[in-house]
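Certain chains of the assembly are absent from this excerpt, and the rest are unmoved.
Order as written gives the chain letters A, B and C; numbering starts at 1 within each chain.
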């Protein structure tokens, strides 16, 4: 049951602040990539040890150090010591089930949030935890596995155009958050397309499989809400923060980002409402169909069961059944049958069943 | 899936604040119309280039410059530079999926909101984004395509009567917002008429098509709420604003406008509740009908199936069946049949099934 | 669609603050009645023109001027000028679809609210807009048509006992509001009686007509809530107001009135919950009935269909059917039939279907 709720048992009995990886190991070796830049120059490197990171802490150019893979806790512990990060923070970094949050630790901000992906095959939304530590001239980012939505940010850094190169690490952190929220939009767009397609199919030809898809999407929306609501709080807190690490001119961008998270929240709520509407629609179309089926059965049975009875009577072998010997008994029988049957049809069409 | 959620993919990877049109292109060429007025005189012109707009920025008469069409981003970028508008604002203008909002940029206010139309054929509500930049003596308005709800405002400007000509650009902005909110009323009136008509038809003769209409209207109400809730916030923010661009005497009008947006919000909520009620009503009338059908079937089958069995018995060909040779067997058979059938009818009428 | 949402189209294109009657004309001629009183004396008169009203503005005895009928906008416009009332206020007076609200205009308060009536025939709640302008020594009240719930207030004024004659126009305004809220109680009492009676009937003998009544009452509760929620805000604002027109000693009475509006709000919410409960109850009793019907059908069919088959076998005309010639075939046939039928009955009673 990894999806609905996850917290590994190994945590129990450990002292708070002990750094122990509790997630699923998704990568062989932690990969450390650094991008060191100032308005004039940019340098990209891969680092191998925690010690390699330490020079980037205080040197003037802005450094973005990204870690892919969280299971090498020794390495991360050393990084934590080099950058003066509290063990409780590092514990959150390596425990990939955090609720999105922001913490202000004087000389650095700690931000944790979730990046989401949508698998259209299974209609499942999967999430990966991203942690960021934003200092005065560095940004550390931690991911569970390689592959992310930050490639666009790297491109913009490399091209050197735009504000990224000329602004500080706070703008870089904003750009990363913005990339994540933009990816929520991509996911929601896909979900929205699936909902529209489900709606069309439901209106045309409701089937139990469609209902299961509606149910699955609805559950994913419940889980998605658990990621996006606290992210909204994180962005709001970032906007209101009094930390010196966030410069005032970033306010406008953060306000814009906040508007986007609100849009995501509202879309998730609308999708839930619309999916509930689809469930209701399905149930009533099932009722409609059952009604149709019942009418057909009722018409067939109600017409032919009495007629069969009449036929049965004249199949009896009583010695004395005067009708059997009448000359026109058989045509009369047919007349009675047709009148009876016609009467029933009239009755049903009066009730608008036909 | 343009309707439920829309955010074009081209946005991804672009730097925030880059002005790139992301909507559907709805017009060939951007049309620029300016109305230049003071209490004594009024002049209407069509402009061709961004440079033509610049004189209107600082000249004393109040200017309303309206842009129909958002895809010529070069032109709009130049306009932005002439009027000192932040690129992030201009990005929002050309991205026609903004959440309604208001931003105070010292020397101008930026307001974005949605104008809605109701198509009674498809029961769909469509929306068009309108952006306004309100300066000390100008109002810039941006629309996706020509055709709007502002014609009444233009007429009042031309006639020169009323407060429009004597008040500042803040009153013009208010008049435009008021026209948009008034059009929400028109849309809601139409929706309300459709709901009343659906209700009458449902009570008379429930059909699956009616239910689909109820479902569609309910979904539109969910989407409409996403437009009107933030608009309410915009008007409230405008009322509370401390910007010098909004004069104090406008307060009373804004309060009035706010009351109207509240009325729209409440109507949307009531409509959702009433539409839910209609769905329930439909489902229960379907149940009622099924019940009726079942009763007819049950009565027919329960009376004639046993009788057919009795008739079947005396159609058997056993050599030794004494009843067959009795003198009054046949009349007795009929008596039994009638008593049995009458008994069943009595049973059903006792249960109030007839 | 006058009931769910109403705002006349004529409003569109008019300048805000233009006084134009937009309601349904419910009376031929506006009737102006004035009651002029102080603790010692009381005078009742009918006035004919707007000019007749003006003396009552500043003269010391307290004057209550009541207008029945809102379509003579010329007259009302003149009254507005005499009493120094803002055109935007007068526009609200003659537009009978306002959301209840209170506005403080320095030298007078403007209060608008809705008076409700309940028609037990149609189970519909109808509303009439009442506006009040409360000055330092006058109260103007505007109604759509003659006939109101204020007769008790007039009686108390005439009798001269109680606080009405000795207190100011603020107490008169309170007394009018109190009369309106008291009438909400009357309406709710009637609605409550209807709900109790519906509940009893539903428990005894559920019918589709009852469900339609439940649906209708539920919709009326949705509409009623739109009248009473803002009225609650109006009374709360009146209690908190810092206007000199409301004397401090009125606070206790307003608190009492506020408690009453809260009681109305809570009753409306409870009624909605209870009506939803009735709908659920109806649906499940329908399901119960269907279940009963199905059992009867199933028992009849499941017993007699197999027996008919057995009878059918021995009605066949094969040349070689040894059973037909057995001596005791017929009694054996009956024994088999009775055992089969009895077995089925046993099976059904085991399943508690009988």
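Simple rule for what comes next: a residue touches a chain if its C-beta (ideal position, glycine included) is under 8 Å from a C-beta of that chain, and two chains touch if they have at least 3 such contacts.
It should be emphasised that the depicted structure is a prediction, and the values quoted were computed from it without experimental measurement.
Here 3 of the identical protein chains are placed; the entire complex in the file holds 5 of them.
Operating definition for what follows: only the chains that are shown with their structure count from here on.
Simply put, chain A must spin 145° to overlay its Cα atoms on chain C, rounded in steps of 5. Of all residue numbers that take part in the contact between chain B and chain C, under half occur on both sides, making this a different-residue interface.
Of all chains, the one whose mean C-alpha position sits at the greatest distance from that of chain A is C.
Averaged C-alpha coordinates put the centre of chain B at 26 Å from the centre of chain C.
Annotation: 42 Å between the Cα-based centres of chain A and chain C.
The multi-chain contact residues of chain A, meaning those touching 2 or more other chains, are 315.
By the touch criterion given at the top, residues 152, 155-156, 161-164, 175, 178, 182-183, 185-186, 188-189, 191-193, 195-196, 203, 252-253, 255-256, 259, 262-263, 266-267, 270-271, 273-274, 277, 280-281, 283-285, 287-288, 290-291, 294-295, 297-298, 301-302, 305-306, 308-309, 312-313, 315-322, 351-353 of chain B touch chain C in their complex. Across the complex, chain B meets chain A through its residues 1, 3-7, 9, 11-18, 86, 88, 92, 98-99, 101, 103, 205, 208, 211-212, 215, 218-219, 222-223, 226, 279, 282-283, 286-287, 289-290, 292-294, 296-297, 300-301, 304-305, 307-308, 311-312, 314-317, 321, 323-330, 333.
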